[in-house]
Structures are given as structure tokens and as C-alpha cells.
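Data first, discussion second: the structure below is written as C-alpha cells.
One chain of protein is taken out of this complex; the other chains stay put.
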């Protein structure tokens, strides 16, 4: 099984001829992802890493039967690219782009939901199902197929944890980076729900950070709905209030969003909380033992 | 049965203390309509024709259990009033107000639909189920309970036809005025669908006019879905192109929306078309004979 | 409300759409001077609120200032389907490589604005729509988000535009759409939108109409109204809350309600007469409104008889009759008047009118027959 992407994924790359888009298309193709095409307005006729380029998402979907799209276009054009993907009937859209204005994402979030589609990101590393499909910018080689589901708001911190898991012999079913912005499509709860329902996933690792209350919402969801073991880690215990820690959403404001509060709530929900990333594999092993 | 309103209707009047609102509230109460309350911001504590006034629709709905709302507020505030009614959970909203800018109604139309509610109007006379509830500005006394369903884009022209029906001994199940604007909530098709499903309605009278293609859409619907006899009339055979005939929507533009075309299409769909309003009762009698 | 081509062009130019900028002339001499200023081939275009001016001879090319003067003298004062030409727009000639149609209108069945485009530009889009609808490309706006950039781009690709023209086209389409929405237009049209010989996109002819119900939030628009283009009677009627449209017949109509007013015109025609106007006095039909209606209708010299058709609803028939009597006391009406009064208190009303020497009928058919006879 796994979640979100797998060997049936037929991937479209929006912004495929751009610097980021073409580089990561090559990386994804090399990993074995089935990249069926890409879109760059005016780019029809070209190809990138063997994938044909189309002028519009609509044309690309018609020609390739793409069922997942990944977006590498600049922040100013990314909301339009999401609308374009959803309107062309793509059911799952991954937006890697960083720096989209928060209020641009407010209607996008609702629109995607109304149309029954799913959005991952923006400002996220993407999603990988090891051995099947890498749809994102994460280094593929650190992953191993396995049964640990991983969901995280962060990029490199996720790689850190994945690397630790792999070294400890714990492969991953799927690893999902939900992104560090205040308004994101797929939430912790959404990913938890998918992992809970996924036959291949035996335990879940959830990596949060300061800012917002999505970890608290996830904790409540875990308490109610998740029967699989969950191991957690929260970054930013030393972060001061009122300061944005890199990610637009990583800010303690008005006393909410502190790491301490998130750790407390998750612990209460039965999540094994790691003090540092390197503790995660041990806690996972203990949980599935 | 009847459609849209009946003796179970618990009516709320938005803009109840205004000139139009208070006058027609009295008229509706006198007809026997169950007016359970009204709304005028800052008007709480007053009453109109025995109906208590509230500050907000939300408060009014909570206190009265209103299930239909009729709007008499000025054009600039009417879209907001529709949103307020729908957000307060009113499933059926009737907007009498004339002169709302067309593009204001575009999001309103979609919003009402998304929320699963129904809108009648704007710029319409309302709806009456004779002997049960008059929710609008039509003269109640010309109507008689009966089995003829009537749907129309017009006001006085509808009264003309209703009067003729009543004089001919043909009472009405419900008479619906859908309004003369280009963007309206309930369409001919919506009303036809309700009448077709209504046990009490034995025949349907449909009164259209120049402008738009809603009559053509209705004709296609009738051909496919309506088994009850339909008698039709189209006003504006002598109207010149490019000129608005009173109603914002009554304009022949770009060669579409002519009376001749509508009459042709409806005739082809099996509708008995009247040459003049006074012919309607005879055609109805022939149709149900 | 309609505006002239040159006004629509100014609105679109101010929003960043490249237009072929011209100057307005009201005399042949002005046209000559403008042509001299441009120093090249010019087009002289009649500015009237009616289509089909090209076929009517309202557009002429002029190679020299002298030709421009001559062309302007032919066009100025010309009558185009009832509209007198008082202004011409003089524009520099452009090298046209290709022509397109681009417009925004309300898609009434879907209740959203729609962008329409066609590679068949410069011709009557309604003809294209009727004869080869597949040549029209449409992009429906979202009710909240409007026309999104990718939609405009999709239309550009569907038109077969080259890569280089996609961005200019998308910008023009987006701006045209924004102009439509932000100005509460009912029509915003560029026909033709051209590609010049040097590969630039440009609006060669622009047209806009606006929603009368929304004029209150666009105070500047009223200033663009060309009173010479509007029927003075229709304008005056609007000021009194009366809908009036002049027609060509000789039977004046005064009716309460727009739908009934149309049906009344139709009934006049059905009985062999020709309606002189559409007139909806509105709900109340008070003495003031009826008096104003009499003034409006009798200002049309063609009117030979007047039909008043009132269906008393909330307004009582006796009150309306009283209003008619009062109005007749104020306005001197010299043509026969036929009244049809029905609905609430109609009998009392008819009695009141009989006292005043007016025959009032109970049905529209009777009244229509009578008024046709009276006008004959």
C-alpha cells in the first residue's frame, strides 16, 4: 500500500523547464518515479529527462493521464498553477514553492477542498514512497522501503530522522513533508488518517515544530482515532517568542505554539516524545516491539 | 402538497421596519401567512403586525425557528442580507429587492447553492400557495387554491394570468415569480422540477419574456422530464433588439433572447403556447381535459 | 449605459491594454488637422451607440489630410440606423497581420462572466456564434476568483497564438476581464484585437456597456454619458423611476409592470396596431407617475391614441383611477385615451373614470381593440 504516491503515480511537473523544475525532474526520474510529462507555457515540444513538455496542464493531462502534479513555479505564479492543476482534474497536487503570500493560500486551500482534490504544501519537500516514487526534493538514497510512516513540517530535519531510521534498520512506508507555512493543504491529521488506514504502515513518526496548533489538533486526533504507535519530536524548544524561525509558520505568537505545550499535549495523547532526533529510532523500536 | 411555501412556512422578514417591509408584512399576515419575526439591525424590541423584531437573523432564527426568509432591504444591502440568511441556516430565501448590480449576484448565486439553500429572485414578486401562505408582494385575493402551478419572470403579467385562471375556475397550487434579473436563484427548470414532483399540481403555466435563454433551457427540460401538461406565454414579441424592457434581464442581445425563438423552442418541446394572456385558461383546460 | 468607442478605448488604455490611440474630431477641419498630425494613412470612424457602422459607410480610410477632411465631412451628420453622427474618431492606420475577437460578457445560463475569443476577428461575432460556434473559445470565470491567468493563457493557446504572443495576450485578456468586473460592465469587447506586422498585439476597436444598477459606485461613468446619443424622453423617464423605450408605432402605452407592458405592446400588435413605446410606470401608479407618463408618451408626435393598462394589485384600482383623473387635470392630452383597469377595486375605478368621460375596459383584449380603432 503506502500512502499518497506509489508505482501507479503518473507525475506531471509544473514549471518543468525552470532551474529547480528540470533539476528535480531528473532526480525524480533517476529515482524511478514515473514522470509522464511537464508543463511550461510555450514549452510544448521540448522534453526534460525524457518527459514531454506541454503548454497547459489541461493538454498535459489529456495526453498523459497524469494523476499527480508537482509545482516548481515561482511564488507569484504558484497559486494559479494550483488552480490550473485542480481545474484540469488532477486529484493530488504537491506545491514545493516557498514564499507564497499567506492570504493567497486562503482561497486556494478552500478551492482545492471544494473540488475534492488534495494539496500537499506549499513550502514543503514533497512525499516519497521508498522504492516506488519520489515526488519531491528529498534525497532519495537515504530512504528504505519499510513500514514506518513519517509526517513532518520540516525538510532537512525529516531527512535527519529518515536517515536515523534507515541506519537503525527501520524502512519507511511513506515519508510526507507537509510544509512550514501557516496555510497548508494536507495537515498532520490528514496524514495520520492515511497512515492509520494504510496496511503497510506499522508505526508513525510525527515531526512538528513551534507555531500554530496543528500538533495539538493532531494529538487530539491521535487520542481518538489512531491505534498505531506514534513517536513524536518537536523542534524549537529554545526558540524565543515573536520571532519567525525560518519557516513562515514557525513562530510563537500570543503565547500559543510553544514547543513545551505541543510536547505536553502529544505526550498526553500517548505519543512517545523524543528529546532529540537521534532518539526516534529507539522509541519506534520500543513502540513496535 | 404545493411547492416552496405552505402552512408550515415560518416566515422571517428582513428589513421588516422599512416602508416596503412593514407594509407587506401586514399584507402577508392579513393573508394568513405565519410571519414569525423580522429583522432590522437595532430594531430589537419592536414589533410589526404582531411579529417580533430582532437585531440579527441569527438571533431571529434561534428565537423563532424561522424556515423561510423574505428580503425587503435596499439593493446595496440585499446581497449581504442573503448571505446573512443563508449563514443563519435559512434554507429558502426570497429576495424582492430590485436594482441589485448584476455582478454582486454572481457570488451570491454560487454561495447559496454551495450551502444547499434555495434563493428566489431577486427582483421578483415572491411566491404564493393560495389559502396557505403568501410570501411576496402579489395581491392575494386574485388567487384561489387549486391544481395549476404557475411560474413566471414577471410581476403584474403573472397577476393578469392568475386572475384569468381564477375567473375561469382554475385555482393554483402555487404561483412562483422567479424575477426579471439576469442572475436569479430559482430558475424555470428548478420550478418545473418542483411542480412535476408535486402531487397537487396537475398542469403548469410558464410565463417567459425576452432576454437570456432560460426559456430554451426550460423547454429542453420539459421535453425530457416533465410529463404534466405545460402552457406557455412569452412577452415581448414586439420588443426591439438591444433595448432593456424594464427588467434588467429583458433584453435581446446579439440576436439571442427573442420571443420568436423562445416560442418556437417551447412549441417544439410540446408546450401549448398562448398568443395572449387571455388564451391561457382555455389552453390549460384543453390540456387537462 | 453605453459609451463610445473612443471612451472605451481610453478606459482600456488606462488599464494597460495597448490600443490604437486616436483623437476625436467634431468638424471636418479638426479631422484634417489630426490626420496632418499623424502624417500617415488614417481611419475616420463614426462614434455612435449602434453597431454596423462599417456597412453603413461610417468608417473611411484617408491617405491625406485633405482626404480625411472629405471623409469626415461625409461621416459627420450621417444617420446610422437612427443615430446621428456628431463625432468621429481619427486613428492612425496600422499594419494588420492577424485579427481576433476578444470579449467579456455575462454567461447567463451559468451565472458567471465568460471570456470569449475567436480567430475570426473583425467580423460580427454574433454571426460567428450562429454559423460556426466551434470557432468561439470560451473560458468561464469562477464566481469568486474571476478569470484566472491560466484560463486566459489556455484561450491564447487555443487561438493558436505563438509562444511570444501568449504573455501579451494573457495580459490583455486579464485586464479586459478586470475592467469588466471592476467597472460593473455588461460588455467589454475588443474587435478586432490585432497582431501588427511587427508582431505587437493591439486593440483596434473597443466597446463597453455598463450595468445601470451599479452606476452608483462608479461616479465617473455618468460623465461619459453622451446625452445626444440617448433618447431625451427615455432619460427623463428614468429620472422619474419610469422605464420608457421609444418605438416606431402610433399607440402610446402606459402600463404598470414590465412584463405586462411587453404583453400590452404585443396585444396592440396582435390587434393590428403598432405600439409607440414601452412604458412601465412602476408599482404605485400615483397621480404624479401617471401625469409624468402622459407627458412622456405625448411628447412623441407619432402618438395617435393612448392605452393605459393597469392591473390593480396592491395598488387599488380606485386610487389609480383617481390618479389618472388628476393627471389629466394637469396634462393636456389631445389624443383619445383607452383605459383598461382590472384587479383590486377595478369596478369602482372604472366608475370614477366613466364620470370623467373615459371608457374603461375590463380586459386587455377589448382595450387593445379599442385603442387600435381609435388610432386608425
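As written, the chain order gives the labels A, B and C, with residue 1 at the start of each chain.
The rule is simple: contacts are C-beta pairs under 8 Å (C-beta built on N, C-alpha and C of every residue); 3 or more make two chains touch, one makes a residue touch a chain.
Everything quoted here is computed from the prediction, not taken from an experiment.
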Report summary line: Chains in view that the hidden chain touches are A, B, C
Query - Omitted-chain contact residue, chosen from A:183, A:204, A:231 or A:283 - result: A:183
Report summary line: Among the options A:18, A:52, A:146 or A:236, the absent chain makes contact with A:236
**Report entry** Listed residues A:58, A:153 or A:200, member touching the removed chain
**Finding:** A:153
Query raised in the report: Any idea which of A:245, A:271 or A:287 touches the chain not displayed?
Result: A:245
Query - Option from A:36, A:51 or A:137 whose C-beta touches the chain left out - result: A:137
Report summary line: Touch rule applied to chain A and the missing chain gives residues 23-24, 27, 75-76, 99-107, 109-111, 137-139, 141-142, 152-160, 163, 180, 182-183, 207, 209-210, 212-214, 217, 233, 235-240, 243-250, 254-255, 259, 275-278
Report summary line: Interface residues of chain B toward the undisplayed chain are 41-42, 55-59, 77, 80-81, 83-84, 87, 107, 111
Query raised in the report: Residues of chain C in contact with the chain that isn't shown?
Result: 144-145
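The working rule: only the chains that are shown with their structure count from here on.
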Query raised in the report: Graph of touching chains, which shape: line, ring, star, complete, other?
Result: line
Query raised in the report: Among the chains, which has its CA centre at the largest distance from chain C's?
Result: A
**Report entry** Interchain centroid distance [CA atoms averaged], chain A/chain B, Å
**Finding:** 50
**Report entry** chain B and chain C: spacing of chain centres that average the CA atoms, whole Å
**Finding:** 28
Report summary line: Note: chain C sits from chain A at a C-alpha centroid distance in Å of 55
Query - Per-residue overlap in chain C, given as positions that touch at least 2 other chains - result: 144
**Report entry** For chain B, residues that touch 2 or more chains besides their own
**Finding:** none
